[in-house]
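One chain of protein is taken out of this complex; the other chains stay put.
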Amino acid sequence: MNSPRVKEILSWYGSDNPGVRANLARIMNTGRLAGTGKFVILPVDQGFEHGPARSFAPNPPGYDPRYHIQLAVEAGCNAYAAPLGFLEAVAGDFAGEIPLILKLNSSDSLTKGTEPCSAVTGSVGDALRLGCAAIGFTIYPGSGLRNTQLESLRALVQSAKAVGLPTVVWSYPRGAGLSKDGETALDVVAYAAQIAAQMGAHVIKVKPPKDFLEQPEAKKVYDKYDIPSETLRQRIQHVVQSAFNGRRIVIFSGGEAKDTEAVLAEVAEIAAGGGFGSIMGRNAFQRPREEALALLRAVMEIYAKVS
Amino acid sequence: MNSPRVKEILSWYGSDNPGVRANLARIMNTGRLAGTGKFVILPVDQGFEHGPARSFAPNPPGYDPRYHIQLAVEAGCNAYAAPLGFLEAVAGDFAGEIPLILKLNSSDSLTKGTEPCSAVTGSVGDALRLGCAAIGFTIYPGSGLRNTQLESLRALVQSAKAVGLPTVVWSYPRGAGLSKDGETALDVVAYAAQIAAQMGAHVIKVKPPKDFLEQPEAKKVYDKYDIPSETLRQRIQHVVQSAFNGRRIVIFSGGEAKDTEAVLAEVAEIAAGGGFGSIMGRNAFQRPREEALALLRAVMEIYAKVS
Amino acid sequence: MNSPRVKEILSWYGSDNPGVRANLARIMNTGRLAGTGKFVILPVDQGFEHGPARSFAPNPPGYDPRYHIQLAVEAGCNAYAAPLGFLEAVAGDFAGEIPLILKLNSSDSLTKGTEPCSAVTGSVGDALRLGCAAIGFTIYPGSGLRNTQLESLRALVQSAKAVGLPTVVWSYPRGAGLSKDGETALDVVAYAAQIAAQMGAHVIKVKPPKDFLEQPEAKKVYDKYDIPSETLRQRIQHVVQSAFNGRRIVIFSGGEAKDTEAVLAEVAEIAAGGGFGSIMGRNAFQRPREEALALLRAVMEIYAKVS
Amino acid sequence: MNSPRVKEILSWYGSDNPGVRANLARIMNTGRLAGTGKFVILPVDQGFEHGPARSFAPNPPGYDPRYHIQLAVEAGCNAYAAPLGFLEAVAGDFAGEIPLILKLNSSDSLTKGTEPCSAVTGSVGDALRLGCAAIGFTIYPGSGLRNTQLESLRALVQSAKAVGLPTVVWSYPRGAGLSKDGETALDVVAYAAQIAAQMGAHVIKVKPPKDFLEQPEAKKVYDKYDIPSETLRQRIQHVVQSAFNGRRIVIFSGGEAKDTEAVLAEVAEIAAGGGFGSIMGRNAFQRPREEALALLRAVMEIYAKVS
Partner (left out) sequence: MNSPRVKEILSWYGSDNPGVRANLARIMNTGRLAGTGKFVILPVDQGFEHGPARSFAPNPPGYDPRYHIQLAVEAGCNAYAAPLGFLEAVAGDFAGEIPLILKLNSSDSLTKGTEPCSAVTGSVGDALRLGCAAIGFTIYPGSGLRNTQLESLRALVQSAKAVGLPTVVWSYPRGAGLSKDGETALDVVAYAAQIAAQMGAHVIKVKPPKDFLEQPEAKKVYDKYDIPSETLRQRIQHVVQSAFNGRRIVIFSGGEAKDTEAVLAEVAEIAAGGGFGSIMGRNAFQRPREEALALLRAVMEIYAKVS
């Protein structure tokens, strides 16, 4: 039975068919945080995005695709997200053990370019065939290839909805029109969350924003209306507000690997600011297994406490 | 029962199927201006186009997608227009309360370029699924990406007509071939209305034109035939004439936020010039709720008086 | 019953299905020139191509789409050609009064570029839905976007043939590879007619060629074989010969507005050279109605005399 | 009944369906060379490629599309090849008189560019509708638009095979990566024949190669293995060998118009080198009819003698 909080969250998606809402519920009713409306998701797309050694040499069992899904199940995550190859390598043997999110586009670090745009590397049909609970897609707001990305996303969201699959959007500002700092600026991250929400995303994944404003027109407004941005907690609040006033699920990435204390401190701020959860890749799978389990569980406890 | 004026307006769309005409009637028979053949529409696409804080910080309840549709219903608007995410967030709970217009393409302010072209972010199927009464689409006449835009619009208009949905075209001149002033020049705005009409638009939305002529070949003709352009009223008349001699519905945007008196003065001129109505976003939702309601109702009274 | 001349012309299209030939016959059996195999067609695409004021300010009733079809009917034209919006505005109310030609692509004067290519703004489905007798399409031989244009035309011609609609091709040389004079050079216009014919056009519309040769390789041949080009009549003969030795219908535009005497003198030469008719836009609808009727009828008399 | 040689040739196409083989047989069993496995084909695409006057002024009856098919029938050619317009003008009246090859892409001389790529101007459906025995397609190996061309060809070959139509590929090296001499260099022509064969062409048309090598890596190999290239006969042998060791039909164009003696001398070398035949356009249709018939028949006699 869905908890009152899960029911409340599902009520925000009132235009979606029961299939989509059932899959959202499936993710919310899985793992240590089942029923709380909070999320900890394990994503492993770094093999594709950064290469195998940069991803798995720190903890070599991670070369094996089975390692990650086992980690996610044992830690009590809500879901496991990966590109096609990694999911195909485990979907058959682990069928039904944890909700899967198939990432439908991917980038690599061998090709460089100023206007980033991931390649579409999977389909809604693949997600169904592999028994997934959702699709995932990365957009780079600020890229000159905006229309290509948004139009691909639009087509996939629509197909996925029709077959009862919700969509998780990784919304990472990047491109010729943004400064390096601007990629995590508060105004830009909030805008990235808004774009994902307007595109029909059910779950939005952004980076924790920094106390910096990129766009002059936005800065004027932040100053005039005195939008608080000093603490991470305040910035998280603003981003969550920017995604339909808290009526869309917004989760945050952990970013680059760092020490346990730093990770937990950041998570505490995200939780306090109303963030719906964390999606934690390298900080989990690059640690030795027992350490990773301990960290993921500690993160879950933080979210459990605020729920 | 349709009023004589509504019947007259519907008669201009004699090549369209009854489904399209019924949806046009549905919009014309809704709200304070029902039966008058005049329109006040609330559009909220600024979250996508300008970012969340620039759009909603002036009046923070607007971060919530429910705020706007409630405002539109309570003010007595003919319709509420927004992109996919905003409509999905309310279409289920407010089903049938007001005609919805799904904007099928969107732009953001993170990506810059000299030849503007919005991304297609929704489909006719989405409009049907969400119970909309019309689709909306923005074109930028003057952009070097003209063919991409017009060909997308053409495909959507055709699909929409086939399923009984009329099309509202936002026709905003912009692009490398136009000066900044040229974007609201009388000759250019009249031309933009003509293009939208020739593309098969049922409702055309342009900006109120300024007393300026952009194109030398056009200027010669305006001078030779002494086309009056001093007052806004005259310019509105010319634009309405340019859209099939008044046999297409042409409505006007309010543009940037300004004070109430200025808004009402402009609307009075639009109404006097034969404009069919106003589409008023920021001037409405960035005011506190009671002020916005008062303003929208005052605007409606102006149109009611001329009808 | 088809006249012997109409039968003869239809015999040139022996690979087409009866539907296509019936529509060609419908056009040839309409109006003052019915049965003669000669054509006077009223085209009104200038609102889209040049803007509303430049097109209709000289004779303001022309802002109304009903004006033109009424003019065409009353003058006794074979057909009326216009883009989607203009035809939709009248097809319902004037159903069956005159054969309609839906122009399926359009350009405007707001966007400039060295390699012209019109946007596709209508479909064969639209033509059927509106009860048209033919589709129209403009190509710009010499444009660097040749393949886009020819491939669009090819697809449309094929679809149109399959549903019994003939194709009228406006073949206007233009583009980076041609000089301004070259656009109406005899060798280039003859080549443009050949290209249209090879693409499967049933009716080919070109401009009356000037006594000028553009391409050096062509000039050598014209000189060597002494192809006569001094009089317009001779040049018309050469163009008609270049379209399958007279076995394709070739009609000529009037070009820019000019005085009545000049128009009639040019038409007399076209008729004497074996041209199949005239397609006359601005010279007709920019004159006051009675003048336009008189002119169109005078033109028809010239063609009637040679038939 | 197929002759032993026709049967042998058909055996090389053992993966094709009976429909494709039957159409190949139809071409091989037609005209003066019926049963010999040799080919003389009349192609008339110059009207599109070079313009009408450059093509037909030397022999004006050629402006009429009927002229060429009558010439091909009377001369005893195996087939007649032309673009859509020319075939449509005759396919109905000459149904069944000679196998037709519909050229599915075309270029013109009004548009220039360094990376050539013909426009697709016909379809497999057109070929079926017109009763053709094969489709034709031109590729320009060496063009920077290689992928566009090969991918179009691939799609057409596959569709054509499925409905029983073989494909004739005109393989003409050209583009930014080749010198002017390189277009007819032995290594390049042999390579062009190989590419066409690998693409699935049933009949390959190349130009007679010159005694010149273009690519340094190839030159090393030609020198090392002492590939004979002094006489045209030797070069023809090498090209035929390069197309699956003689197990694909390779025919040669005559190139620019020249005197009869020169044409026949070249044909004799082609025949001696194992070429399967000639495809002869300008050298035939630009001569007066009787001369053309005499020439084509003389060419056929040369091939008949070696068969």
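By letter and in written order, the chains are A, B, C and D; residue numbering begins at 1 in each of them.
Rule of thumb we're sticking to: a contact is a pair of C-beta atoms (placed from the backbone, for glycine too) under 8 Å apart; a residue touches a chain by one contact, two chains touch by 3 or more.
Here the structure is a predicted model, which means the values were calculated and not measured.
Trainee: If I consider the whole complex, including the chain that's not displayed, which of D:57, D:71 or D:197 touches that chain?
Mentor: Hidden-chain contact among the options goes to D:197.
Trainee: Which residue among A:54, A:210 or A:297 touches the omitted chain?
Mentor: Touches the omitted chain: A:54.
Trainee: With the full complex in mind, choose from D:19, D:76, D:177 or D:274 the residue touching the hidden chain.
Mentor: Going through D:19, D:76, D:177 or D:274 one by one, D:177 is the residue touching the chain not shown.
Trainee: Go through chain D and note every residue touching the omitted chain.
Mentor: 12-16, 141-144, 146-147, 150-151, 154, 158, 173, 175, 177-178, 187-188, 190-195, 197-201, 215, 217-218, 221-222, 224-225, 227, 238, 241-242, 244-245, 247-248
Trainee: List the residues of chain A that touch the chain left out of this view.
Mentor: Missing-chain contacts on chain A: residues 47-48, 50-54, 57-58, 60, 63-65, 83-93, 106, 108-113, 117-123, 125-126, 129-130.
In this section, only the chains that are shown with their structure count from here on.
Trainee: Mind listing the touching groups among the other chains when chain B isn't counted?
Mentor: Once chain B is set aside, the chains that still touch form these groups: A | C, D.
Trainee: Report, in whole Å, the distance between the mean C-alpha point of chain B and the mean C-alpha point of chain D.
Mentor: Inter-chain centre distance comes to 58 Å.
Trainee: Quick check: how many Å separate the C-alpha centres of chain A and chain B?
Mentor: Their C-alpha centroids are separated by 36 Å.
Trainee: Quick check on chain B: which residues sit in contact with 2+ other chains?
Mentor: none
Trainee: Could you tell me which shape the graph of touching chains takes: line, ring, star, complete or other?
Mentor: Per interface graph, the chains form a line.
Trainee: Go ahead and list every pair of chains that touch.
Mentor: All chain pairs meeting the touch criterion are A-B, B-C, C-D.
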